[in-house]
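Every protein chain except one is present and positioned as in the full complex.
This part shows chain A:
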């Protein structure tokens, strides 16, 4: 059980940062609470008392979504459900709705925030691979001498390992900024034990644009999570596919490249097989989403596309 002496609900960023600094060492941030409440239960952290819980979900700036110069800026408190029900986000971030549909369930997604997902830095977090594919940057802020100090860095640098990130004491994630790619197709694949409410064993997200003929990959972006300590972009696969024909043989070859990443000591052969299958499914799915005729390719690859 999570207990606190007071539950603070600031509405501006400056107030939130000020409260964090004032109660330094005796406070914790709550956004959607979907990680922190289950964490404070038996078998995990158990009963936890924090003097001040600071709920940042009502901070105006953290809830803003804006578009500009080919980029999208998402306030850190944006819940994952918005990737499904906001038309502008569905268009601009073609892989995020696929990520969202596999993320928890409709109800958790109303609360679970992008900032909380990235701050938690779980190797199995579903948000990381699709944001890596979108070339995301993280904006951070903290209070120093009564002023708000901001800095930013690529997401690939922000997450340092399982549960580890670059946040310093009393610093907040303010926003995630990423590419707007309305002309791309996107996909997300997840290996888990069931359909809803499942933490990924591994996940992968692809973004694909196709040339005018519809027969060649133009740009390809691919990122995986859950196979190592942190999620990764697969640059060699992307390079191999750029400009290549959208054919089963090509996708199959590309899906074999990253197999060395699968270093888990148990059930190696099985894991490699699964990994190869779902990388090719992600690539084919994103190509389909981008408008490519892909039925024959998928049949040859023996991948079932998800809706």
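Basically, a contact is a pair of C-beta atoms (placed from the backbone, for glycine too) under 8 Å apart; a residue touches a chain by one contact, two chains touch by 3 or more; residues count from 1.
Operating definition for what follows: contacts and distances are computed from a predicted model.
Enquirer: Which choice in "ABC transporter ATP-binding protein", "Aldehyde oxidoreductase", "Catalase-related peroxidase" or "Pyrroloquinoline quinone biosynthesis peptide chaperone PqqD" gives the name that UniProt lists for the one chain left out?
Expert: Its UniProt record gives the name "Aldehyde oxidoreductase".
Enquirer: Touching the left-out chain: which of A:73, A:97 or A:271?
Expert: A:97
Enquirer: With the full complex in mind, choose from A:16, A:29 or A:53 the residue touching the hidden chain.
Expert: The one listed residue touching the chain not shown is A:53.
Enquirer: Which of these touches the unseen chain: A:65, A:84 or A:259?
Expert: Answer from the full complex: A:84 touches the omitted chain.
Enquirer: Considering the complete complex, identify which of A:111, A:244, A:259 or A:274 is in touch with the unshown chain.
Expert: A:111
Enquirer: For chain A, which residues reach the chain that was dropped from this view?
Expert: 1-7, 9, 30, 32-34, 37-38, 41-43, 47, 53, 55, 57, 81, 84-85, 87, 97-98, 101-102, 104-108, 110-111, 194-197, 304, 306-307
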